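Moving on, here comes chain A:
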Amino acid sequence: MQRAPTSTAAGLVFRRDLMLAWRRWDEVAQPLIFYVVVTTLFPLATTPDLSQLREISGGVVWVAALLASLLALESLFRSDVEDGTMEQWVMSGQPLGWLLLAKVASHWVLTGLPLVVIAPVVGTALGLPFEAWGTLVLSLLLGTATLSILGGIGAALTVGVRRGSVLLSLLVLPLAMPLLIFGSRAVGMVMDGDSPSGPLQLLAAIFFLTLSLGPVAMSAAIRISVES
Partner candidate 1 sequence: MDLQEFLRMGGYAGYVWSGYGLTALVLVWNWWAARRNEAEQLVSAQRRNAD
Partner candidate 2 sequence: MWLWLHKLGSPPHAYRLLGSMAPWFGWPALVLILVGTYWGLVEAPRDYQQGDAFRLLYVHAPSAWMSMFIYVVMAVAAGIGMIWRIKLAHAAAAACAPIGASFTFLALATGSIWGKPMWGTWWVWDARLTSELILLFLYLGYMALRSSFDDPQRADRASAVLAIVGVINVPIIHYSVEWWTTLHQPASVTKLDKPSIALEMLYPLFIMMIGFQLYFGWAISRRLRGEILRRERNAKWLKESR
């Protein structure tokens, strides 16, 4: 029997996940709601003064996006590993990295992308000026995509571990700190009137590095989780 081309297999995985999520949209909505709630915490904890909030608005939006993404990532592989689908994938002869990347991509479309879309609204509520919208969106696009892959590695390593979500965050957050630094600083720089191209380029570089090496680590981790 001829094996289907990898692009077809990956495409199928991508569409199937989107369809599954459509039926359970509340699972998709939860990280988004968490995101908005968390950003609300900061003015409540500090000050209602928009001119002061403005200073930290970029950082707050970024931290909230990080935490909301991590929340969503824990269940990335769980159901597929539990019902044996992952085992099938490992044995399918298709390059596992591509299948996993398709899964991460659909997950990002469902969780990361909405965060990015809402970010300007949430940022404005914290005093973020309009000029910073573009940089905020661009930095978050790159950042959440990178985080999805990093989180995929973490999720693959901790699949089946009890209270895995805490461990996942502990593993992924230190690795995500450079993203946070460059992303929020890019927004800060544009608010100061400087060009954010430096940190944005660094974010892009990190994204491409993660995109090329991430799937390798993910498939190694999945094999370890599945083959025991």
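For anyone wondering why these and not others, all candidates are chains of the complex that A comes from, given by their letters.
The rule is simple: contacts are C-beta pairs under 8 Å (C-beta built on N, C-alpha and C of every residue); 3 or more make two chains touch, one makes a residue touch a chain; residues count from 1.
Note that the coordinates shown come from a computational prediction; the quantities given were computed from them, not determined experimentally.
Although all of 1 or 2 belong to the complex, chain A touches just one of them, candidate 2. Of all the residues in chain A, the ones that touch candidate 2 in their complex are 153, 157-158, 161-162, 164, 167, 170-171, 173-175, 177-178, 181-182, 185, 202, 206, 213, 217, 220-221, 224-225, 228.
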